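A single protein chain has been removed from this complex, and every other one stays in its place.
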Amino acid sequence: MTHDQPLLVVRDLTKYFPIKRGVFGNISGQVRAVDGVSFDVAAGETLALVGESGCGKSTTGRAVLRLVEPTSGSVYFEGDDLLALGAGDLRRVRRKMQIVFQDPFSSLNPRMSIGAIVREGLTIHRLAEGSAADARVRQLLEEVGLRPEYATRYPHEFSGGQRQRVGIARALSVEPRFIVCDEPVSALDVSVQAQVVNLLQDLQRDRGLAYLFIAHDLSVVEHIADRVAVMYLGHIVEHAPVDALFSTPTMPYTQALLSAVPAPDPGVKRERILLAGDVPSPANPPSGCVFHPRCQHPARDAACAAIVPPLEEKAPGHWAACIKQTPTAVSWEAQRAAGGASPPEFYIPRAALHRSLDTSHSSPASE
Amino acid sequence: MPAIGVRHRLLRDRRVWIGLGVLAFMAVAALTAPLIAPYKPDAQLDIVQLAGQAPSSAHWLGTDPFGRDVLSRMLFGSRVSLTIALAAVAMAMTFGTLVGVIAGYFGGPVDSVLMRLVDAAFSIPPLLYIIVVAALWGDVGIVALTLLIASVAWFGVSRLVRAKALTVRDADFVMAARALGMSSWRIVTRHVLPNVVGPAIVTSTLAIGNVILLEAGLSYLGIGVRPPQASWGSIIQDGAERMSDQWWLTLFPGLAILVTAFACNALGDALRDALDPRQLQPLRDDDTPLITA
Partner (left out) sequence: MTPPLLEIETLHTSFSTEAGIARAVDGVSFQLHAGETLGVVGESGCGKSVTALSILRLVRPPGRIEAGSAIRFEGTNLLALAERDMQHVRGNRIAMVFQEPMTALNPVFTVGDQIAEVARIHAGASRRSAAAKAVEMLALVGIPDPAQRATEYPHQLSGGMRQRVVIAMALVMNPALIIADEPTTALDVTIQAQILELLADLTRRLGTSVLLITHDLGVVAENCSRVIVMYAGEVVEESTTVELFAHAHHPYTEGLLGAMPRVGRGAERLATIPGTVPAPTAWPVGCRFRERCAFAWDRCAKDHPPLYQLGSGHQSRCHLAEEPNRRAHPHTPLAAASGVASA
């Protein structure tokens, strides 16, 4: 692949789940879990996908791997169109893309020893056999910080953090280039969480892995991500380099989300944006801007309920979906006039992004 | 490695020894019946003197109204009863697990069709169904009877296995297996089956008592085991009308059924536990720390 092409390109990805009613399973509606999501992940970088439960972030992660079948859109991995692949080719490509799950208890088969769990990938893809496979399993366990002697033990003998390490070793066994981390530390205690976050960072550094890091916890994201995409009701509503997102959150939802994180500084009283009400049902999302019923923006008006805000560049590299924030680069009207209402064509001009921003967040692939 | 673990755990389990002991005793008795039985099972000894006698030193378990020795009849009967029960239950377990796993793992229309069929089958009284099939079939021998019984005994297993398979299918480890590029066949055999066999074994062993009684009911109706050939069920059926005065006719075969079912159940429980690594001893404290980073 060429160097300026991202590892993973996702365009207009949607996943609708049918709502079935009655004895005959008539489809009476659709849950729009993921509704037109586009993003890129470059080799070696971490894109965080952040949002609250039901925003579609996990479904996005699974749809990218085709663990749930997307309704429409396209996913390119190393140039292959994943959605066009047959079962055999898909299996081959999956070697390169792995997933680490949130729940350390349901993610490991309780009836298999952790050695057998880690070994499975090697067997399926014929990467190693016999004693070579044993050695590889031991090496993988060591690499994730587990004692290789414990290969014969079963998942229930391990703590949550240790199980999470086994899950990571399993993902690494097939030597992927890209891992979807689906809330990998959400179920863990604070001290263990830090261990696993650091492990993921070390592995990324050593192996040049790319992560799609799905999380609801913004504080963890700041430590691990290069770029952050915020999701709300199936849409990406803001997308920016991590520093920009945390220093100048632009979309009102992101602002509320950031301000809701409890600060561990008892002296400091912060201005908190308290959102009214709950997230609406994705089966019946609000018109216009999906966030408008809960939005605290002073300029919120009828237009918010009427116009679907496009994701547009409000500052260099900083994209947000809000018609009340004036874009500083190109107005969204101008973009639309140029036929760019849907992001793909003009989406994230990475070269421009890295020229104009501090290079500390540039990814290896773009150099 | 896991196989050694399973065997080791089975050998340490007292329930295994009790269960195996009882079943081995039954099996030896059944196999050696012609040698150890004091009388011929269908010999009517002295219909006048010896009909319906209570247990005595000559007839340990008494005699029936036809003057036949109950112990001898039970020894010979155990051949029929045990063969039918064990074979039918094994078949039912295998088939029920298969159907349950397919329905539960693949879901969707496959599941709907299979489970509607099971529901429909459930609603037909098994006795009625067997009588009708037997009538159409003609002469029903032991093999046919076993098949017939097995064909009505798998519904419960399949329902249970399906429910379990449904939850396993949605577990993240199955998702992870798919992400690793594993085929459905491999996922079913490596991940789904091992997680559903436990409950399947337990429900199946619980069904053994029922199966023996079903065979008894059928014998009474003249399907399968025909008099004067004996089975535990047929002995109970013979004695059912004389429960008040000739209690030994129902008590001893009843006890035999109970003990067999109990032994199978103990074995089943032990097997389920042995197959579940969560029953292993937890880590000893001197093993910590596991984590090194």
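So that you can tell them apart, the chains are marked A and B in the order they are listed, and the count of residues begins at 1 in each.
In the analysis below, contacts are C-beta pairs under 8 Å (C-beta built on N, C-alpha and C of every residue); 3 or more make two chains touch, one makes a residue touch a chain.
What you are looking at is a predicted structure, and each value in this text was computed from that prediction instead of being measured.
Of the residues A:122, A:244, A:257 or A:321, which one touches the chain left out of the display?
A:257
Looking at A:5, A:30, A:198 or A:248, which residue reaches the missing chain?
A:198
Identify the residue among A:75, A:137, A:171 or A:220 that touches the chain left out of the display.
A:220
Looking at the whole complex, which of A:89, A:129 or A:278 touches the chain that is not displayed?
A:278
Spell out the interface residues on subunit A facing the chain that's missing from view.
These residues touch the chain not displayed: 52-53, 139, 142-143, 145, 147-148, 159-162, 189-195, 197-198, 201, 216-220, 222-224, 242-243, 246, 256-267, 272, 274-275, 277-279.
Quick note on the criterion: only the chains that are shown with their structure count from here on.
Find the geometric centre of each of subunit A and subunit B from their Cα atoms only, then give the gap between the two centres in Å, rounded to an integer.
Averaging C-alpha atoms per chain gives centres 50 Å apart.
List the residues on subunit B that touch subunit A in their complex, please.
Answer in residue numbers: 1-2, 171-173, 175-183, 186, 190-191, 194-195, 275-278, 280, 282-283, 290-293.
Mind pulling up the subunit A residues that touch subunit B in the complex?
Where subunit A meets subunit B, its residues are 62, 65, 67, 90-92, 94-95, 97-99, 101-103, 106-113, 115-117, 120-121, 124-125, 144-147, 150, 152-154, 156-159, 161-162, 165, 167, 170-171, 173-174, 195, 198-199.
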